[in-house]
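Only a single protein chain was left out; the remaining protein chains are all shown in position.
== chain A ==
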Amino acid sequence: MEFSQFVQNLLNGLAIGSVYAIFALGYTLVFSILGIINFAHGAVFTLGAYFTYTLVVGEFSNNGLLKGVALFPDGSPLSGNPLTFALATLLGAAGAGLIAVLIERLAFRPMRSRGADPLLALVSSLGVALVIVNLIQLLVGAEIYNFPSDAYGETPPALSFTLGGKIVIIRTVQVIIFAVSLVMLAVLGYVIGRTKIGKALRAVAENPTTASLLGISVDRFIVITFFLSGFVGGLAGTLVGTAFGVAGPYFGVTYGLKGLAVIVLGGLGSIPGAVLGGLVIGLAEAFVPAEYSAYKDAVAFALLFVILLVRPQGLLGRAAIQKV
């Protein structure tokens, strides 16, 4: 492989890998508290992108119940420059966080209160995911929605240079995605590692019964976990949507599957593992040769398979201790 191609792949892989990482963090947060996989996380990712779109454009096309609706006939106050778009992105992510809280109330809490098998909660979250995806389609159709060009998707490349006669180009949106992901990871790391909320979350994750005896409201912290999970999932949805467009209600399905691969690869329940897993899968995909790039998903999952054969607990996961 030529050096220019190596540099290009490395930069592409870091950008997409950082999105995988923050998206997978949502899975990890819920798994570390409840010990279950929230299959609706991919749908929350999609919702985040749609919420932001609604805030910055608010116009719906020819299909769905909202066809022809224009929420801002004179243009959205949140559109027009990157700063207002950033605000809309945060609000969109917060909306996705609230939906995740609702999912917890409807799909997980009733199961938990009846002491149901975690497998049932998994199936119930899968059902919620399908309902959300179909609801989006019912409301706004299957059209592709794009953020306006001032939402930094259309800006000129951040970096363009020639290495050994070949072009290396970095899109501005790739740099923004990488930067936002780093900030998000740092903030989450700080919240979970250094704040009282983080300590309480870790206590609930360690042992909910003991945490409850220590005066921690387990239900409240589960709600906080779901909000954070939905927030990062929704944020990832908008970031991807900004770079590539919101490609319909099924937008989050592939990311949902890939997020699962990321957390398994990194180690279930491990936050640094989710970050590492995201970057590894992003880079693995980026290094698939161009003529085989249609098979990059298969390569990512094959890598997962191989690593799990060698290290079943994932890259940074802890091996289960068997009591004898």
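Definition applied: a contact is a pair of C-beta atoms (placed from the backbone, for glycine too) under 8 Å apart; a residue touches a chain by one contact, two chains touch by 3 or more; residues count from 1.
Everything that follows uses one rule, which is that contacts and distances are computed from a predicted model.
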Exercise. From the names "Cytochrome ubiquinol oxidase subunit I", "Acyl-CoA dehydrogenase", "Branched-chain amino acid ABC transporter substrate-binding protein" or "MoaD/ThiS family protein", which one matches the UniProt record for the unseen chain?
Worked result: "Branched-chain amino acid ABC transporter substrate-binding protein"
Seminar exercise, completed: Filtering A:169, A:183 or A:306 for touch with the omitted chain leaves A:169
Seminar exercise, completed: Filtering A:78, A:96, A:192 or A:286 for touch with the omitted chain leaves A:286
Problem set entry | Omitted-chain contact residue, chosen from A:129, A:176 or A:247 | A:247
Problem set entry | Contacts of chain A with the absent chain, listed as residue ranges | 5, 8-9, 12, 16, 61-63, 134, 137, 141-146, 148-149, 154, 157, 160, 166-167, 169, 171, 240, 243-245, 247-248, 250-251, 253-254, 286, 288, 290-294, 296-297
